[in-house]
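Submitted below is the structure of interest, expressed as structure tokens.
Complex shown without one protein chain; remaining protein chains in place.
Entry: chain A
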Amino acid sequence: MLSAFRSALATPDLRRKILFTLMIIAIYRVGATIPSPGVSYPNVKRCLENVDDQGVVQLLNLFSGGALLQLSVFALGIMPYITASIIIQLLTVVIPRFEQLKKEGQSGQGKLTQFTRYLTIALAILQATGIVAMADRGQLFGNCQDPIIPNSNIFTLIVIVVTMTAGTAIIMWFGELITERGIGNGMSLLMFINIAARIPAEGAAILDKGGVTFAVVCVFALLIIASVVFVEQGQRRIPVQYAKRMIGRRMYGGTSTYLPLKVNQAGVIPVIFASSLLYLPDLISRLVGADGAGWQNFIANYIVKQDSWVHISVYFLLIIFFTYFYITITFNVNERADEMKKFGGFIPGIRPGRPTSEYLQFVLSRITLPGSLYLGIIAVLPNFFLEVTDSGQNQNFPFGGTAVLIMVGVGLDTVKQIESQLMQRNYEGFLK
């Protein structure tokens, strides 16, 4: 494996990509530590030490790599961008014009990306306003007396909101830069970085509870990671036979390959979708302000509290829904069947064209059920182990659930991408 690392760095093209990605990550972390203008850094530091706020702010904090509670420039993290892209993708099903744009190919896709960016900015403004308002009212850190924004006139607050929004725009750009010129998917890699940033602190917190607990958690985490890897690697291979063709005097094709359908074809995206959708009600109720209305109590007691059965089941169902949804969006069976037909390929025993696409749909919908159940179970699992971690901290718990799925998914993706780049140059990769 070490030699693979060396050859990865020896390839000039790949080295540039890796270093570029690392550079973006470094800049990202710089932005995540610099406090916004007008925020009193010492006060925030003091408040952070005795923070005991539960629930969704913690989850957001996990997803923003601890930047949120520090009210840093990049406080909002990649979350608004993810939420925006979910909403746009949802809308492609609902709004005919969006669907048309999606079918239009390159230019339509560009238009959709543009909409996503605008929506990101809008969401960022909304979220930044909410967070700044909460910080100003002193709600961000449960019961902390020190004023986080000492000089809180309207101008300062607006400056903070604008800074955070601009920060989100830069993060969005970073994500796209990584996807384009670096290694891996930028959006999920930045998400991964946020989670990785929380691991040392969380690990230390668990270590404080005693060595035995820590060991148990570590073994448990290893088991979860191994099982996630196991399912991620599971493939249903649909045999595809290519017809022989004569071009000039030479014979082409006639090979038999397979179309790999992963058991978890959707990856971690459904989990991210579901969790970001679940925090919306809390965000709304916080934005409206606590006036003790019935629906706010309901949200606080059932949706935010992570050990309530409503939260668990809604989360689980959302994940299953989004798995199917995302697969329908990303894996277009008709397109695949058409492509296969175009290049003279067919599945043995099944006619090209519509029967092929029907067969693909059949297999995909069957294979996705266990995949989605697995995603749901892994994501919900830590909610049942509240005794090991603190209650309310379980989502935050980086060795279980959402975080592990993201970590393993992104890790595998990125390493595989490096691997395929190495393979192009006939180097031996990491994965023998």
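Just so we're on the same page, a residue touches a chain if its C-beta (ideal position, glycine included) is under 8 Å from a C-beta of that chain, and two chains touch if they have at least 3 such contacts; residues count from 1.
Following the convention adopted for this analysis, contacts and distances are computed from a predicted model.
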Protein name as given in UniProt for the chain not displayed, "Protein translocase subunit SecE", "Peptide/nickel transport system ATP-binding protein", "ABC transporter permease" or "Biotin synthase auxiliary protein": "Protein translocase subunit SecE"
Residue among A:Leu101, A:Ala337 or A:Met407 that touches the chain left out of view: A:Met407
Residue among A:Ile87, A:Ile125 or A:Ile225 that touches the chain left out of view: A:Ile225
Sole residue of A:Ile95, A:Ala122 or A:Ile199 that reaches the chain not shown, by the stated touch rule: A:Ile199
Sites on chain A contacted by the missing partner chain, in the whole complex: 1, 22, 25-26, 29-30, 33-35, 41-42, 45, 65, 192-193, 196-197, 199-200, 222, 225-226, 229-230, 233-237, 263, 362-363, 366-367, 369-370, 407-408, 411-412, 414-415, 430-432
